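Removed: one protein chain of the complex. Kept in place: all other protein chains.
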Amino acid sequence: MLRIECPCCGPRDHDEFRYGGDASVTRPAHDDPDPEAWYRYVYVRTNPAGLHREFWQHVIGCRQWLVVERDTRNHAIASVDLARKLSARKSPARKPPA
Amino acid sequence: MSSNHKRLSMGGRIDREQPVDFTFDGRKLAGYRGDTLASALLANGVTLVGRSFKYHRPRGIFSAGPEEPNALVTLGIAGRREPNLPATTLELADGMVAESQNRWPSLAFDVQSANGLLAPFLSAGFYYKTFMGPTRRAWMFYEHFIRKAAGLGRAGTDPDPDRYEVRHAFADVAIIGGGPAGLSAARAAAAAGARVALIEQDFLLGGQLLAEPSDSAAAAWLRQTEAELESSETVALMKRTTAFGIYDGNVIGLVEQRDPTNRQPVGEARQTFTMLRARSIVFATGAIERPMVFSNNDRPGVMLASAARTYLNRFAVLPGKKIIVATSNDGAWRTAFDLAAAGAEVTVADLRASLPAALVAEAAQFGVVVRAATHIVDLRGGHAVRRATLNGPDGQSEAACDLVCVSGGWSPTVHLTSHLGIKPAYRDDIGGFVPGAFAADRFGAGSMMGAYSTAGAIEDGHRAGTQAASFCGKSGPAPTPSKLDLGETAAAQLREVLPAGRGKAFVDFQMDVTTGDIELAHREGYESVEHLKRYTTLGMGTDQGKTSNFPALAAMATLRNATIPETGATTFRPPYTPVAIGTLAGRAIGHHFKPIRRTPMHDWHMTNGAEMLEVGLWMRPYFYKQSGRDVNEAYVAEMRNARQAASLMDISTLGKIDVQGPDAAIFLDRVYANGFAKLPVGRARYGVMLRDDGIVFDDGTTTRLAENRFFMTTSTAKAADVLSRLEFLLDTAWPDLRVAVTSVSDEWAAMSVAGPKSRAILSAAFPALDVSDAALAHMGLLESEWRGRALRILRLSYSGERAYEIYVGATAGEQLWSRLLEAGRPFDLKPYGVEALGALRVEKGHVAGPEIDGRTTLDDLGLGRMAGKRTGFVGDVLRRRPAFQAPDRQRLVGLECIEEGKRLRGGAILFLPGEKPYGHGRGRVTSVTFSPERGRYVGLALLAGDVASEGSEIVAVYPMKTETVRARIVSPVFLDPQGERLHG
């Protein structure tokens, strides 16, 4: 059992979570028309034997999507963070409400 | 012979006041509370206990613990029958019924022991080289007999009447092993303030200390330490508990046995499976004594020296009168002295040429004969040893004996650390493997780390316990380390296999692997440790090679002329000792296995004639028995009623998601292939979602409740996946969108009223509401309250009839359902099930699960127009890939049977008329129904676009029923293509 330190709920068994796969791939903008970009996002994986950034959602808990850094050779977890926090940094600043 | 004639009159840790009756192979025997089955058998003079796997050689009791390779028995009868249990680990209990295994007709006379005569032909891997002819299937013939001969015990065929429990537990420090190191670690960790779980497989704490006399200093230390731990509030002493596996996250799998001496176990679990999550782990798993390899070393009466001492001092059994102790080290001499003190005639045959003077002097005091530079080469005796051939400085000699104790030193028990992927590291100074590097939260202590003296183990345990507690941030005042010195010296380890006599010399007793087998494996190139194991089956028995692993490595190292670490180390796999599958399943059996889900109207369905169908754990009405004799009759009747009057369906299982926020409309515009931004408030729309790869993901309707609030429904099957996907997109891709989604599936009961009389029924049921077409048009919404609970009525149709979906607070579901039926009685309102629902949608040409199968696109399903020229939604780009545009891509069509009496079936394969029915055909039938409207079977199909021209004929082939049906390709909408009935 992996034990994932959920930022909201504390350390929990991984079977409370839903796996979301590689978090290092960048999702193209929703209106990006480039098939190659989408192909790479959906299919191409580096699949490292080592540290892997990956998504997990705490479905039986706070339902937040998390980004977990985990070593695929020994399953040791190096970090856990809220995906929203990380992705908000990458996203363009939100327009202030009118 | 009298019962318990090998039992000493005093001593031991048995309770002579509490005799225990049991049977072995039908023979009534008695032992005492505190015995194991093995000790009680030995006390009764039973030496022949089992037969070996391959050669059916007679075998006795070899050890006093879980490493036992030989003495496997079957316990219990009927549903409680349990094979292959080591007698050495079974706590004796009243009424225990034990049987020997792998013998016929009896243990003493076993026909298959003749296999021994064939031994020259049954060398390791012989079966890879023969049984290949004369025909291609020849192996199946030989295999039949081989399978019958293989296997040890027999499984029961009845259900298991006992119950099992699963527990979740937590600790700061888990200590595995309740020997001197573990006890000392527990004491130190608890004193530091840690919550400690001390895990011991035996029913007594103490480990090797239990082999010390019950009136010794060791026993006093043990009593005191145990009392100290018992009085500590932060220590859980888990006896009869095996740590069978260590998993990621420091999760330890434990199995606890019920105390078998408890005479009133009613309701108590036979075994409890605990998942213990520990912040740190101290491994104090001890060491297992190494056997010696010589000819006929498997005879009953050959026993590990430490086991003999355990039987003597713990169980007060003197297992022999004329004993040879064969050893390479000082430790086994203690066995010799204790046995001699108990009255046996003992000879020590020590491999070493020069022996410690102190031991030799002590031997003289006990009257023990000492033979230096001497080892056993052969044994004689069938069901019990009689004579040994010794090889010493003066050549070979013979000696009579009835017990042979062997000790080749010790091997640390590194199985559990191996589960975590820690490779064992060879330590030349102790001639054995210890765990390699530990992670920061794991510690080792005692003999498993090579600290073989009691004093050293206690000191080591103290250190490990303190460190483990400190890792958890617990560093209270350290107690004075407790001390016990038994004066052991470092064990000299046997590191090679000595030359044996002519008879078979066994390395793995249980799998009958001999030194000859290892030589053969080496000769044929199976020389890596894993090849050796797999080729000879070494270590594959129920004991997982606990005693055979090291001698085999040593033998292979000698053959390869390599060092032991060059030869390799074995990777041990969980479980450490075998675990019953029922224990792992715990309570999740019967109806607790994947529990069903019930809608709010479930009880009504059950009491009103519904035949239920499980759909993804949901129980849904399949059809109602009053509608017809069987499903085929019933669904047509239920369909007709919906088309002619009105029918009521429980649709509570649909996924329901509340979508809110200023950007909710933009969000839905991106997740659906069709647009939602312009959907007016108070209107609903059918929507289809795609996966990122352009394949259809799910469909449903979404209603705009307010400018910034939507109510989404999903299919029953995809409810959880859709919600999670929406959350994923919001959390990871579009955090700038101000939207929140939440599941409201369980908050609402939902039902659908469909049929030409549905509006009239609604009027009757909700007299205060205006349900006129002006107030509630097709795809419209009406929000209200019913008996104090929220009510939503959506005018949506799946069946093609005028229809309404009615949502009400879940707790009022059954009330409203009954109210509708009552109001609808004058209008012939009847309930209908999922079979009729499926039929109605097929007739109307709506796609569902069989068409949305994870391989079809919008265009495949004829829904391409929904997306129109839109872009920017999930899956839009990859749905345009070349494969999806191919002219022969399979697309949705309707099929209609040409001949009225014929039946179209889902799963039929489509071919052109006159085409040879071979291969994958041109497509397949996905869903069918009898259409009362058309008076014949109709269906939906996915058919290659280049042959799918409406009006032409196609042949549906169904080889499993040898049916061939002619059908016409038609529009998938069989009923009311203009949609007039929606308003009827």
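In order of appearance the chains are A and B, and numbering begins at 1 in each one.
Here is the rule we use: a residue touches a chain if its C-beta (ideal position, glycine included) is under 8 Å from a C-beta of that chain, and two chains touch if they have at least 3 such contacts.
Here, contacts and distances are computed from a predicted model.
For the chain of the complex excluded from view, the name given in UniProt is "Sarcosine oxidase subunit beta" [choices: "UbiE/COQ5 family methlytransferase", "Monovalent cation/H(+) antiporter subunit G", "Amino acid/amide ABC transporter membrane protein 2, HAAT family" or "Sarcosine oxidase subunit beta"]. Within the whole complex, the absent chain has one touching residue among B:10, B:266 or B:960, and that is B:960.
Although one chain is not drawn, the whole complex shows that of B:855, B:870 or B:983 it is B:855 that touches it.
Of the candidate positions B:8, B:204, B:584 or B:970, contact with the hidden chain is made by B:584. The missing chain, though absent from the display, is touched by one residue of B:165, B:693 or B:976; that residue is B:693.
Take subunit B: the residues that touch the chain left off the picture are 53, 76, 80-84, 120-121, 123, 126-133, 136-137, 139-140, 143, 146-148, 150-160, 162, 166, 245, 247-248, 251, 253, 275, 419-421, 516, 519-520, 523-526, 528, 530-531, 534-535, 537, 540-542, 544, 573-575, 578-582, 584-586, 588-591, 593-594, 613-614, 631, 691-695, 853-855, 878, 881-884, 905-909, 917-921, 924, 957-960.
Mapped onto subunit A, the footprint of the missing chain covers residues 1-2, 13-15, 19, 21-22, 35, 39-40, 42-49, 52, 54, 70, 72-75.
Just so we're on the same page, only the chains that are shown with their structure count from here on.
Remark: subunit B residues 247-251, 275, 277, 421, 439, 662, 670, 692-693, 720, 724, 727-728, 730-736, 738, 871-874, 877-878, 880-881 touch subunit A in the complex. Only residues 1-3, 13-14, 18, 20, 23, 27-28, 30-35, 38-39, 41-42, 55, 57, 59, 63-65, 74-76, 82-84, 87-88, 91-94, 97 of subunit A touch subunit B when the two sit together in their complex.
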